[in-house]
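Only one protein chain is missing from this complex, and each of the others stays in its spot.
Right after this comes subunit A.
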Amino acid sequence: MFYRLSGVHHANYLSDSRIFKVPADRNLAAFIFLIGIAAPFIIPSLYLNSYMLPWLIWTAAALGLNLVTGWAGQLHLGYAAVMAVGAYSAIHAVRFGVPWEFALIIGGLTSSVIGSLFAFAALRVKGLYLALTTLAMQFVMDWVLTHSPAITGGSHASLQSPTLALLGQEITSDVGYYYVAFGWCVLVTIFMLNLKRTGLGRALVAVREKDFAAAILGVNSFYYKILAFATSSFIAGVSGALLVATFFFLAAPEQFSVNVSIQVLAMVIVGGLGSIIGSYFGVALILLVPGVVNGLFFTASQSLGLQINVETLAHIPNAVYGALIVIILLVEPLGLGKLYGNIRDYLMVWPFDQLRK
């Protein structure tokens, strides 16, 4: 209904390969972008800071994992560890006197190097074995963090993040933090949107579908697997550093433990492998829905006057949220991104039922 395609034609291949071929998609993206910019003036500061900001940073992180899992098809269970590497190296760099701009890049690059180590495992093993190998590396990283006082200050200590400053401007306000997160998320999104239409993106998809078939096509799967891990790790590292700098304000090993890894993977899978808009939805579901369900149950039990004990009240939302994930994946195994795609397709051919030949 909203998607109008008549009159859309391409006079050269450049125009044919642009990101938004459907005017309605482009308009929607522009609209969301404007809302993102205007958010500090629309949304109360509490929500801005405790919902919008983590949502955006985790989305950027999830997009990074989507690159390696959704695009290149490599299961990764140690993503949080890579984020930790970025966070700690960036903080240490700043404490050493490096400006934040470079510190973020240093964090990203360090993550890249460590993350590429995962890739060497991926070159040897596949599927479940790769999952287990990356999981093992997560544990190794956990152990290193908790047992190196030089990096973390010890198992129960936490490391204070210096005040964020970008372009010579100290950032201390909520609005400032939000714009930093927003800017990073937009940057990663633009990168991912473009990835789809580059040779790199196509090579990654070829590796995902069948790495030896890709090799026959002349795609060096060794090179692309390492590239995928390195790129995704860079995104992870910067996201981890920004998460600490704008949200947690201090870094502790448990912020990047194995369950966080699994949570990010869940965000990607619920959102949809290889889907950009899906990553946004997936993060929102995993990150924000528990709070919403909690609040709903609390108000419901209050207004109905039910005397539910605190422990049950704490567990019911968890059960509901778990059920929600199961239901979504049952309805559409390809995740929320695909659900959105289905709605889009439905409207695309409106009022007909399918595309005519």
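Here, contacts are C-beta pairs under 8 Å (C-beta built on N, C-alpha and C of every residue); 3 or more make two chains touch, one makes a residue touch a chain; residues count from 1.
Here is the rule we go by: contacts and distances are computed from a predicted model.
**Student:** Name the absent chain by its UniProt protein name; which of "Molybdopterin synthase subunit MoaD", "AMP-binding protein", "NADH-quinone oxidoreductase subunit E" or "RagB/SusD family nutrient uptake outer membrane protein" is it?
**Tutor:** "AMP-binding protein"
**Student:** Name every residue on subunit A in touch with the hidden partner chain.
**Tutor:** 1, 4-13, 16, 349-354, 356
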